[in-house]
Structures are given as C-alpha cells and as structure tokens.
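These notes concern the structure reproduced below.
In this view, the complex is presented without one of its protein chains, the others remaining in place.
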Amino acid sequence: MNAPADFSKGVNHAQTAPAFLSVWNMESYYGESYIVQNISFNVHEGEILALLGRNGAGKTSTLRSIARMDEPQVTHGEIWLDHKPLHSMASHQASQAGIGLVPEDRSIIPGLTVEENLQLAQIAPPIGWSIERLYDLFPRLGERRKQEGVTLSGGEQQMLAIARALARDIKVLLLDEPYEGLAPVIVDEIEKTLRVIKEQGITTIIVEQNAIRALELADRAVILDTGGIVFDGTAQEVLENDELRAEYLAI
Amino acid sequence: FTNDPTGSSVTLGFNVPQTGPYADEGADELRAYELAVEHLNGGGDGGMMNTFSSKALNGAGILGKKVEYVTGDTQTKPDAARASARSMIEKDGAVMITGGSSSGVAVAVQALCQEAGIIFMAGLTHSNDTTGKDKKANGFRHFFNSYMSGAALAPILADNYGKDRKAYHLTADYNWGYTTEEAVRTSTEAMGWETVAAVKTPLAQTDFSSYVAPVLNSGADVLVLNHYGGNMVNSLTSAVQFGLRAAEANGKNFEIIVPLYSRLMARGAGKNVAGIFGSTNWHWSLENVGGAKYAGTNAFVQSFGQKYGFPPSQAAHTVYCQTLLYADAVQRAGSFNPCAVAEALEGYEFDGLGNGPTLYRAEDHQCFKDVLVVKGKENPDNEFDLLEIVDVTPAAQVTYDASIFGGELGSCNPGA
Amino acid sequence: MGILEVKDVGKRFGGLQALGDVNLDVAENTVHAIIGPNGAGKSTLLNCLVGKLIPDTGSVMFDGQSVLGRTPYQINQMGISRVFQTPEIFGELSVLENMMIPIFAKRDGAFRLQGIDNMMGEKDIVEAAEKMLVDMNMADKREMHAAAMSRGDKRRLEIGMCLAQEPRLLLLDEPTAGMARADTNNTIDLLKQIKEERDITIAIIEHDMHVVFSLAERITVLAQGTPLVEDTPDNIKGHPKVREAYLGEAA
Amino acid sequence: MDAIVLQILNGLDKGSAYALIALGLTLIFGTLGVVNFAHGALFMLGAFCTVTLSRILTLSHEVVDPTRKDFLGNPLKVDVPYIYDWFGESTGAAIIDWAVPLSILFAIPIMIGIGVLMERGLIKHFYKRPHADQILVTFGLAIVLQEIIKYYFGANQIPAPAPQAFVGSLDFGALVGFEPGAIIYPYWRIVYFCFAMLLVGAVFAFLQFTTFGMVVRAGMADRETVGLLGINIDRRFTVMFGIAAAVAGLAGVMYTPINSPNYHMGMDFLVISFVVVVVGGMGSLPGAVLAGFVLGILESFASMRQVIELLPGVNQVVIYLAAIVILLTRPRGLLGRRGVMED
C-alpha cells in the first residue's frame, strides 16, 4: 500500500510530478460543506484506476473536481495533467486539455437528437473517434440517431454518454458508474471497449459500485471514505484483502 | 379648517407629472410655479403681477406669509396623484393643491381636495367633466375645455374648408377623448358637416396605422384626431405617412384637424403639423398678434424667457395664473379658509393675465375667456415658433349654460 | 388471477414499436421481476401501468379495475406506487418532509385543504415518517435538503417514500442502481421483510442479477417489446436464449 | 375586399415590428433563458442611436441674423450645422436627410457594444439565478437606461423623419388592380417590412447554417455538460447577447420614422413582445416571427371600424384573447419546444 506522496503546499509540482495525472492535496466544497478532504493520488499513463467507496464517500465529487466543474469548488490543492495545471482551468479548458467525463446522471442534453449530442462533442478541439465509428461500437445509437437523446432508454443513454466522451480526443477518461443500468451483456461489451481504449493509451479512472468487476479491469485502486483516501494500491491487493473489502466495500 | 398656516410661511402643493408621458409638460408647469412663487414673494420682475387687474398682491407673500412649496409626482395616474396630494396635505400641511396634466388626474385630485377641505386649482385639464359632471365646490379651473374648443373651431373650419364636409373621428378611448369628440361633432354638425364615423383608439396605442389606413376609403374628407400628447404625435404621423395630407376626397383636399394643440406636442410631431388647425388656451405670441387686449402675455414671456431661456407653454401659463389667482383670492378674502377663498373666486372678473378679460363663473368654477384657434406653421422662424394664431374666438361665443353637463358642485368643505 | 393483469398492451413511438402485445399476470403477494436488454421496453411498460403513458392497444387491470383512463394520482390512490429509474424526489424539501408527503397522501387522499393546521402538530405523521427513515437507515439525514444527497441516498429515499404509502403494488425501476453493495443488500432485506409483513406485491425491473435472483419468485424476460419467456428464476438462469440475449457470462 | 387587403398590409408592418422585437427577445429569453425586461430598453436605445446621430450631424454653430427676432424680441441666433460648412449646403442637407438609414451603420457597433457590455457586466452572473432575480435586475437596468435617456433627451417625442425620398406612399391597390387610391401604403413601411425580412433571414441563416445555434441551445439546457465537451459557452452567450441587442437596436432605428421615439417606447413594446415570444413558443425563432405576424394581423383586423362596432373593445384585447386561445389549445405556443421554461 503506497501512502500518498507528501508534497508541501504551494510548490510547483509540474516538473517533479511523477505521474501523468496527479492530484495533490485537493479540497472541495459544496457551498459550506467540506466534501473532498485533502486527497492526493497519482495515475500513470495508460493505467486504469478504480475509485471505490460507499454512497456519499465523495467519488463523484472527486471526478467532478478533476473535470473542473463549477461544483464542487476546489478551494485548495493542485491537479496536473501531463504537465498542464488543470487546477487553474475552467471545465472547457480541462476538456480541451484532454479530460473526458461520463457523468453519473449521463447528462444527455434535452432538445438535441442522439446525433446532435455527438456532434456537440466534436465542435471544440481535439476531436476523437468519428461518429460512424461510434455507431459501429454502439449499433443501437446508430438506429436511434434521429431520436431525442433524453427519450432513450436508461441503458441507451449510458451508451450515448460513453460514446460522447470518445467522440473527443481524450487523454483521461473519467467514468462515473458506467455499468449502472446496463444489461449484463452490454456490461461485457463495455468492458471490452474499455480494454481497447486502454490499449490505445488512454488513461481511465472508473468509479463503480460493482467493485469486483471494476477491480478485475483496473490496474490500481483508490478507496475513499467520507471524503478522504483510506487505501491506495493495486487492484490485486484489494481483491486479496478481505478485511478492506468488508470494511469499505461490503463485499 | 384644515392646514391653517400658523407660522410665518404658507405651503402650496404643486402636484405635476414628473415621470410618464406628460413629464415635459409637468416640468414646464413646475418652472412656472417656481416663477410664480418668486413673484409672490417679491422676487424677480413681478411678471404678470404687474399687469394683473387686481392689485391685492403686494410681493410680500400671501397675507404677509412667505410662500413655500412642495412638489410631487402624479405619474399621470389618478392613484399616484392622490397619494402625492394626500402626502402634501397630511405631511406638509399644504393649504392648496394645484397642478395635474390630465383630466383623469384632475378629477381624482379635485375629489380628494373636496374631501379633505383644501382648495384645488386645476392645471392642465381640458375635459368638460372637470367643471361639468365631476365639478366640486373646492375645485377651480382656469384652462378652457372641450366644449370651448369645439365652439371656437367650428366657424373657422367652416370658413376654411366649407360647410359640406364629411368628418371621420379618431378618439382616444377615455373621458377627455369622449368629451372632445362630442364637442367637435356637435359644433361642426351644427355648421352642416356630417360625421361619417367615430372610432375609439386605445390610450396605450402607439402605431395608429390600422386606424388611419381605412379613413381614405370611408368617404370622409376630414380627419379629426381627438388625441393628445404621444397619441396625437403618433396618429398625426401615421396620417401624414398614409398620404392623407396630399390626398383628395370627394373632390376636395383632404384635411386633418387636431382639436387641442400644445406647442410641446407640436414639436414632437415635427413638420407634420404644418397647416393643421386646432385650438389652444394661450400662446406666447398672443399679445404680439392680438394686441394690448392680451396684456400680461409679454410680461410673462419676458420674465419666464429671461429665467429659463425659452418661452413658456400654455401649461406653464395656466398654472402661473392659477397660482396668482389663488394668492389674490386669499389676499382679498383675508383668510386661508377654503370657503372664504372659494367665495372670493366665484364670479370673479379679472384681466391682465394674458387672456384678456376673464370670468371665474360661480356656477361651475370654470373660467371664461377668449379661445385661440391656431394652425401649424409652414415655415417656423425658430424652434419655438411652431404655431400660428389664426383667430381669437371671443369668450361670449364659447360660453355655455352651466347646467348642460350635469353634476353638482356641492357645498364648500372647509375641512376639519 | 393476479392482482395485476396486463393484456395485449402495445405502444408505438413514431416508427418504433416499443411494446407489442405484452401479456403479464402478476400474482398477489409475489415478487415478479422483469428483465431484458436495454431498450426492451421495460420502463415503457411500467409507464403504461402508472398513467405516464397511455398504451395504444390492450388493457391493464389492477385488482379487477381498469387502470387506463385514470390520471397518475388516481392510479396511485388505487394502491400502485412507483420508484423511477432516475430519482424523483422533492429536492428543495428536507428528507423528513419528503417522507411526510406520501404519508399525508395515504391518509388524506388526493387533496385536502388544511390551510392553517400546524404541520408539526401532526404527531402521527411525523412519527411514521421518522420510523420510515430509521427503516431506510437514513435517520441521520433527517434535516438535509434532499437535493444535496448523493445519488445512492436519493434512490433510497425514493424507495422509502413509496413504501411509506403502503401500496398494494410496488413498481420498482432499477431500485438498486448506483447503490453501494451494503445498501443493496439492506434494500433486498427490507423488501423481503416488507413483503412478509404486509400484503404487498412487487414488480421489479433490475439489471443486477444478484438482486433479481434473491428476490424474484417469477421472472418475465422482455426483448424488443415482447415477452420472451416467463418462468421461475431457476429456469430462467438456465434458459439458453436468455443467456445469449441478455445474461451473457453473468449467470 | 380592399379593406381586407389593406388590413393585411397593415398587419404585416405591425407584425414586422413585433417580429423583430420578439426575434431579439427570443434570442435572449427563449434561447439563453434570461427573462430580459431590459429588451424594450435596447429597442429604445436603438431608436435613440438615430436621434443621437442626427444630433451629431446637425451639430451647429450660431450665426446672428439681425433681420429676424426671437421670442423675446432679441436678434435671432440661427444654427448652422458644421456639416454645411464642410460639404456645402445641399450635400450637407442630404446627409442630414438620410440620417435614419445612416444610423444603421452607426447603431450596429454601438448596440453590439452595449449588448456585450451588458452581458459581461451583469447578465453573466444571472444565468444560474432564478428568473425572479433576472426580472428584478433587468427591470432595474431598463429603468436606469430609460431615465438616462429621459435626462438627456426629455420626455416628449422627438421626430426622426424618413429621408425625403421615402416620404409619401405607394398606391398599392392600383398595382394589383383595385381602384386607384383604394389601398395606399407608405414607402417607409414597405422598407421596414423588407428590412425586417432581411434581418430575420440573416439571423435564421446564421443560426441554421452554423452550429452556433445548436451549441447555444445545448448550453442553455445544460451549461455544465457543454463545458465538459470543451466548449466555452460563456463566449457564445456573449456573442448571442450582442446579436440580440443589435437586432433589437436595428428594429428601433428603423422604427423611428414610423413613430417618433421617446424614452418610454421600449416599455410600451415590452409586454407585447413577451406575449409574442411565448405565443410563438419558447425557444423557437420561427415561432416568434410567426406569432409576431399573426398577432400583428389580428390586431389590425380587430381595429377595423366594422369589427369594433360589432364587438366594442376587441381592438384592445384581441392580442391577449388570441394569446389565451393559442396557449390553451397549443400548450407550448405555436412552435415551442418541450421543457423550455415550463417550470
């Protein structure tokens, strides 16, 4: 188990950063409530990191902080992606720097068709997979391309959200519960896709309640509890450590 | 009685529109009020106090008390005007309220003053109702009214446009519009004109094209615009755009008439007013045109023009007169008691306030004086010279029986 | 003769036959699961039961009375409650207030004007709501704004709200999606317990086979808008077509 | 028959005014979701761009003319515009005559500037705030703008006539075979209508043939997600606001010869333009334009003498009556989209 590296505050870590994506002493707030409580971790290029924890542990908040969403507000700490300071960017800049987030509520944009939802992802640079290629990956979306995105079934929306992230040329993919609401066969499909993505060198952080599945896929795991990191190590370690699983993952 | 001034000063309430569509009229009224107060307190050149037939005023305020004033904003809304007047009465202890910019406001404030036992000296209000159907014992009006406009205009129109005319009326859909339409209709019909149609237009209307456009095909050859202020500027502009000025109908030149003119309004309509007839209560060039009978005019224009750099409007003139008339009545009555003041004003004849000999009729508290028929100038000399006086109709010709509009004066209320 | 009888229900969206001739019979006091691939029409079927959609053809009978032609609140008053796929709660209200509303609806019917009664004077209702919160293991969140909870908590609250109404038929659309394993297990236990204690019938849509197989007494598999098979869990597990079209390696 | 054609024509120009104002409003209100009570004020500012330009063009120095007298009897001071000195009297007069069309060029940068300033300085902070707050702040702004204009230009109307070449009217009836003089129609109103169509077309084209419209719509529905996709939505909102302000301003510029502008003209149009936008359907540009014309024509018909005599007062309520009927039969207005400002 690696303890999170301890860097003193206020130092420019860009040069010293050992990893592709590094989060240092990050603290985030929703208004007055202190949610992400001083966490630090590293993700190496091409790696899949599983971010686990109970409901309300702060997983979503962590991903949103990295993607530089307005809420929660990161009040302290640094986030570096490939020597670029994400912490001083707005969400659209973070996205242009290579962050792709699949949010937990999928955030399909109302009023837009499936295809428009995808087109929207290809307006700002850098552009990733072509829309046709995405339809090959998710044929259901191709069939429904003219349908309004929000009327898709729950699972179809999930596919659209993942496809939309891939439509951009991302360096880091942040997945917030990607398997939720998907039929088991589709989960298998997506898992395969994630492996393909990994082979292409894309770094992934996956948040998932189905911890076993996530751990089987992941190289490393970070476990959160009430906003702090309680474990940072390899996925294998978690799978083998029954106590840890029982205490924080109830599996 | 209410608000008997106890100190060394007396407060008048000037309640004029400072916001809303008549704000410019209101501003001009306020200038005249300030001038009047200055003159009453012995400042300035004395203005019309020098020409006024009554010599009761001596430049030492009213009954020796220095005149002070409070101002308020009517917003040209009866509600707001009453609120403002009530605050003058209740908070500032005003002994008299004056001002107003529309008949709706005048009627509302007049009723309030009646209730509260305060004298109301109406400002700009032209509807018959103010001293007709809605007259009140505590209220007085110097300005002329719709009936007089009609009576003065009709003969001139017949002279200029002939007796065989077909008129189409556009009428602002409110009380003043109704009485004006009625007045112009009756008096022109008496001359032999025919009324083809009369259409009410909403007060809030800004684009009158759909009302103006059908006029040419209606068989009419005269358009009467019973509109005032913005309404009139816009409807006249539309009428000119639709070519009515240039058109012919029934083998005659098509004509437009605006029963009630004001210079401020004429400025808004720009070149469109050229050659169009209407009536007005007073105009700054009256003494130059009409001679010494209208003495006071030049004195007033001089002192107003010196102070502000432009000539006064008819609104300014009427409220200046009202202020002097009130002060004079108090002086003559020797008391601020509204009933005493009312008595001093009722049936009072005076001269030298720019309109020639004038009577404050006792029965309805309406002033009777000569009425000006004016025409938009074709080639104005300067930016104030927009109207040309065509004729002055003698007071006798516009006088009517006090009972024709109904209403009851009631009895004067001195207040608690 | 079941408590819920769905006969020949069909529903089209434009060119898409979302449901075609669905027949379903849910026996009283059982747990009936509906599973099937994404976009099979499961949620659509549920929508037809609660008045959110009106089917083009067929009939839906609840306890011998037709459901069609009634508005959602009338259907609910008949005794059908529903948990949505994306949590539908009163975000601006506190958790306790959220819980009180269904209890009021249960007691007072669809509308009652209690213009100046004091809410906190309704001791019974407050108590019932508090008890339900304890049951749902969220008593500590009592005063929280519902919108500020994590998503798993929102879902639990919604289930609690539906249970608080003591419905005769409870419809659950992926109730444990996004829920941590421990809470999923709690919810399974709670549902089992409630079913034992009260006269309640449950129809559940789930992609989590663990939940399905722990709860369901009968399972209907829906595919492309029509029922593929209906059988006991054990038989479904072994059904080759189901394995191929839906379960994949999961079973 | 001719009366009907006439009222349709009349409705068209009233409709184009409504449509233009509603078009600008719907860009802000229907697309950006900001309840902009200052929109009328933008229209009014456009009109005052014209007034300002003609004031600038007529900037003068005084020449004393001893032969004429002013109202106090002193020798008259005559104002001679500098422009006469520079271009000679006839060219100078022609330039002044063309002040209204010239103002289009003058107003575009000014209005875009005002729009951008307003968005950056104020509205930006209000996208996420409740509609109520937007109402209060934009209403406050509208009052402030109005008062400033009133302070400098007074409360009365200021004439701003069309160029001499457009004064007068076209005998439209004679063109299409009615009796001469049956249907006449002022030139300037024809210009206004054409201008409106042009502007509407340009805005449509811009939003239709570029992804701009889609992005802004998406940004409105879900700012957060659009940002997630790498799009700087703030900048696009600013641009949108600038365009909307320019559209409103140009509507005002061209309207001045039809009705002389005053500081209050924006408020007069404000309520109607909200009605038009909503009747057209929230978020629909074609809806706003369609509703503008429908209501304009209806209003024209309702103000026919024959109609008023039949149903006194319809002319005053017809727009609202139509709005009620349309909203009750078509829940989202004529062409509205689902979910836009329904809660």
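Think of it as A, B, C and D in the order they're written, each chain with its own count starting at 1.
Operating definition for what follows: a residue touches a chain if its C-beta (ideal position, glycine included) is under 8 Å from a C-beta of that chain, and two chains touch if they have at least 3 such contacts.
The rule is short, and it goes like this: contacts and distances are computed from a predicted model.
Student: Pick, from "Leucine/isoleucine/valine transporter permease subunit", "Cytochrome c biogenesis heme-transporting ATPase CcmA", "Dihydroorotate dehydrogenase" or "Multisubunit sodium/proton antiporter, MrpD subunit", the protein name that UniProt gives for the chain of this complex that is not shown.
Tutor: From the choices "Leucine/isoleucine/valine transporter permease subunit", "Cytochrome c biogenesis heme-transporting ATPase CcmA", "Dihydroorotate dehydrogenase" or "Multisubunit sodium/proton antiporter, MrpD subunit", the unshown chain carries the UniProt name "Leucine/isoleucine/valine transporter permease subunit".
Student: Considering the complete complex, which visible chains touch the unshown chain?
Tutor: Its contacts among the visible chains are B, C, D.
Student: Taking the entire complex into account, which one of D:S16, D:Q146, D:S169 or D:S284 touches the absent chain?
Tutor: D:Q146
Student: Which of these, D:G115, D:G219 or D:G333, touches the one chain of the complex that we don't see?
Tutor: The missing chain is touched by D:G333.
Student: Among B:M49, B:V95, B:A108 or B:V374, which residue is in contact with the omitted chain in the full complex?
Tutor: Looking across B:M49, B:V95, B:A108 or B:V374, the contact with the absent chain belongs to B:A108.
Student: Which of C:L53, C:L68 or C:L93 sits in contact with the chain that's absent?
Tutor: Candidates C:L53, C:L68 or C:L93; residue touching the omitted chain: C:L93.
Student: Give me the chain B residues in contact with the hidden chain, please.
Tutor: 18-19, 23, 26-27, 30, 34, 69-73, 77-80, 82-84, 86-88, 90-91, 103-104, 107-108, 111-112, 114-116, 129, 134, 137, 173-175, 200, 202-203, 408, 410-411, 413
Student: Could you please point out the chain D residues that touch the chain left off the display?
Tutor: For chain D, the residues touching the absent chain are 122, 125-126, 129-133, 135-137, 139-144, 146-148, 151, 271, 274-275, 278-279, 282, 312-313, 316-317, 320-321, 323-324, 327-328, 331-333, 341-343.
Student: Where does chain C touch the missing chain, residue by residue?
Tutor: For chain C, the residues touching the absent chain are 50, 52, 71-73, 76-77, 81-82, 84, 88-93, 97, 100-102, 104-106, 108-122, 161, 165.
Operating definition for what follows: only the chains that are shown with their structure count from here on.
Student: So which one's got more C-beta contacts, A-D or B-D?
Tutor: B-D
Student: Please work out the Cα centroid separation of chain A and chain D, and write it as a whole number of Å.
Tutor: Taking the average C-alpha coordinate of chain A and of chain D, the gap between them is 48 Å.
Student: Determine the centre-to-centre distance between chain B and chain D, using the mean Cα coordinates as centres, and give it in whole Å.
Tutor: Computed from C-alpha means, the inter-chain centre distance equals 34 Å.
Student: Rounded to a whole Å, what is the gap between the Cα centroids of chain A and chain B?
Tutor: A distance of 77 Å separates the two centres.
Student: Which category does the touching pattern between chains fall into here: line, ring, star, complete, or other?
Tutor: line
Student: I'd like to see which chains touch which, written out pair by pair.
Tutor: By the stated definition, chains touch in these pairs: A-C, A-D, B-D.
Student: Give the list of chain B residues in touch with chain D in this complex.
Tutor: 19-24, 27, 173, 197, 199-202, 204, 206-207, 209-211, 213-214, 216-218, 230, 233-234, 237-238, 241-243, 246-247, 264-265, 267-272, 284-285, 301-302, 305-306, 310-311, 381-382, 384-385
Student: Where on chain D is chain B touching in the complex?
Tutor: Answer in residue numbers: 2-3, 6-7, 9-11, 13-14, 17, 68, 70-72, 76, 150, 154-159, 161, 167-169, 181-182, 184-186, 188-189, 257-260, 262, 264-265, 268-269, 299-300, 303-305, 308, 315-316.
Student: Which residues, counting only chain A, touch chain D once they are in their complex?
Tutor: Chain A reaches chain D through residues 67, 69-70, 90-93, 95-96, 100-101, 103, 107, 109-112, 116, 119-121, 123-125, 164, 168.
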